[in-house]
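Here the complex is missing a single protein chain, while all its other protein chains stay put.
Presenting subunit A:
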Amino acid sequence: MLSSSAGTIGIFVSTTGSSSPQIRQQGSTMPFGNTHNQMKMKFASEQEYPDLSKHNNHMAKILTPALYERLRSKQTPSGFTLDDVIQTGVDNPGHPFIMTVGCVAGDEETYEVFKELLDPVIEDRHGGYKPSDKHKTDLNPSNLKGGDDLDSNYVLSSRVRTGRSVRGFCLPPHCSRGERRAVETLSIEALASLSGDLKGKYYALKNMTEAEQQQLIDDHFLFDKPVSPLLLASGMGRDWPDARGIWHNDNKTFLVWVNEEDHLRVISMQKGGNMKEVFERFCTGLTKIETLFKERNHAFMWNEHLGYVLTCPSNLGTGLRAGVHVKLPNMSKHAKFEEVLKKLRLQKRGTGGVDTAAVGGVFDISNADRLGFSEVELVQMVVDGVKLLVEMEKKLEKGQSIDDLMPAQK
């Protein structure tokens, strides 16, 4: 306790203008309404335990009064507590048909300190992924077979996205304004060094002109302040639009969101069906960005077990969603559409993204998995799966049966 290492005793150091990190008062600097965790300990665990009787999310399925009691006295070194992890799941009971995750991480250590809760949540969400499993990372696009010839009469556009977190900084639910701004500054610096077809420009949300804003909306690049209560309840919307922004290359095929739901969301996209090219640019860009961050002494959060660490447990591993906008007016009306998607390990969304409806028979089809498969494996599933779906669509157009095309479970 009385060791001499700097900052262990003098908690209330409020220096200004100092360049070396100082230790701020821990625990009580909890953003978003939670009081000092130790104060809560004065109440019995049953008195604090949330009412989850009407809830249907992964967190509510796993959390028990006994588990709550064991974990509630803990906090991560940055002061993120159990109640912080689960607040979004308490505030959003969920949907009878859609199973949301119901918890978030405030920093990298959350996944360690609260593993008793998060490991079963991860296992449930990611198809039985065990605490002892190891996750493969493969960002070598030459390992992808095919993918350059999806029929652009049907496949209107191709897109791959993932997220990255910068090690040493708290995640969007928990970060302070200072941290968020530091992530932005670092990102701008790193992205400014990209060259060739990746050369681009940063647009800070709070500084952009009307003209820039309109252009970004027209390009479908601009992201808004989150309105989903799932995100807002976890504190990700605080201080909007401070330190949020969009970077994209001059060709408008490579895009980075800064400080939305994650530190960075990296997106590669283009019209048409050349998923291979999209994935190549994705891998090249990501690898370059990682190198640039490393040159500035910042790694991405990653470990052998969870792969890339992101805010939502659903995005662990690859954090990758590779998808296409594809015209499937006949296939989508087929009785076995859902079954086929399930067998191919794909999911459908409307063309506005998650929680939107399909318009004109055009669907967003993407991989359902994130963790336990490598990036290459997931993109391969999308490429092969979409190819099959388009074949089925063509057959249905001609009035033929698709029974002989039904795939096996991947």
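By definition in this document, a residue touches a chain if its C-beta (ideal position, glycine included) is under 8 Å from a C-beta of that chain, and two chains touch if they have at least 3 such contacts; residues count from 1.
Just so it is clear, contacts and distances are computed from a predicted model.
Looking at the choices "superoxide dismutase", "Creatine kinase U-type, mitochondrial", "Sorting nexin-2" or "Septin", the name in the UniProt record of the chain not drawn here is "Creatine kinase U-type, mitochondrial".
Across the entire complex, the residue among A:L63, A:V90, A:L328 or A:V379 in touch with the chain not shown is A:V90. Of the options A:D138, A:D151 or A:D242, the residue whose C-beta touches the omitted chain is A:D242. Summary of contacts with the chain left out: across A:A182, A:L222 or A:A368, the touching residue is A:A182. Only one of A:V121, A:C170 or A:L306 touches the absent chain when the whole complex is considered: A:C170. Where subunit A meets the missing chain, the touching residues are 1-3, 5, 7-18, 21-44, 47-51, 75, 77-79, 83, 87, 90-91, 107, 109, 168-170, 176-179, 181-182, 206, 232-233, 237-240, 242.
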